[in-house]
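Reviewing the structure listed below.
Just one protein chain is left out here, and the rest sit where they should.
For chain A:
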């Protein structure tokens, strides 16, 4: 059953077309990695899934709910989809505990106790229980990103979106975040991840999507994507040869 269905989505900024007829599908429990050169529209595409970016053409369904339908209760839909950003986006004026509980209480209407319990459970899972009383500014980038993942998980999401979750991190912190994501994938979370971490893709992805200039150029099984590089489009090969050098 498809959890996220993207059908012929196009989007323009004025005259500039950012997304061109994008179609793909993320099934329940599937992990899909989206990669592509800078400016190819990866962030834009992933943000259309929870309506942070509106789109002009096509349709997107999340768990059967149409994202583009004006009648859809967007806050309610978004509350069911977790999202992790490149720059963490923890709320700097709130403690780690408050970051974890604020949306649970204000959006889901959970009691303080329940929100606290959930929040602490996930904070523990990302290995940061000891930091509960601190503020985001007092944590390292890797720690902040793990808190951000815990914050999203505490909402009991049906799917998780990641937009380059490790690209703002110092190299030595990348793995602590990837480890959390790998674990999540193994537990069967539905995940759509924009990332250039091909090691992560090889380890847990079911499918890999390659985007270029706003279009989905490749969309295939991981084995197929990495198995025969020569069978890939020229742009994908060029892109892969650049990032696999590192």
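Worth a mention:
Just so we're on the same page, a residue touches a chain if its C-beta (ideal position, glycine included) is under 8 Å from a C-beta of that chain, and two chains touch if they have at least 3 such contacts; residues count from 1.
Operating definition for what follows: contacts and distances are computed from a predicted model.
One chain of this complex is left out of the view, and of "Threonine dehydrogenase", "Radical SAM-linked protein", "Fe-S cluster assembly protein SufD" or "Amino acid ABC transporter permease", the protein name its UniProt record gives is "Amino acid ABC transporter permease". Residue A:81 is the one among A:26, A:81 or A:236 that touches the chain missing from this view. One of A:65, A:102 or A:217 touches the chain omitted from the figure, and that residue is A:102. Within the complete assembly, residues 47, 50, 52, 74-76, 78-83, 85, 87, 89-93, 102-103, 106-108, 151-152, 155 of chain A touch the chain that is not shown.
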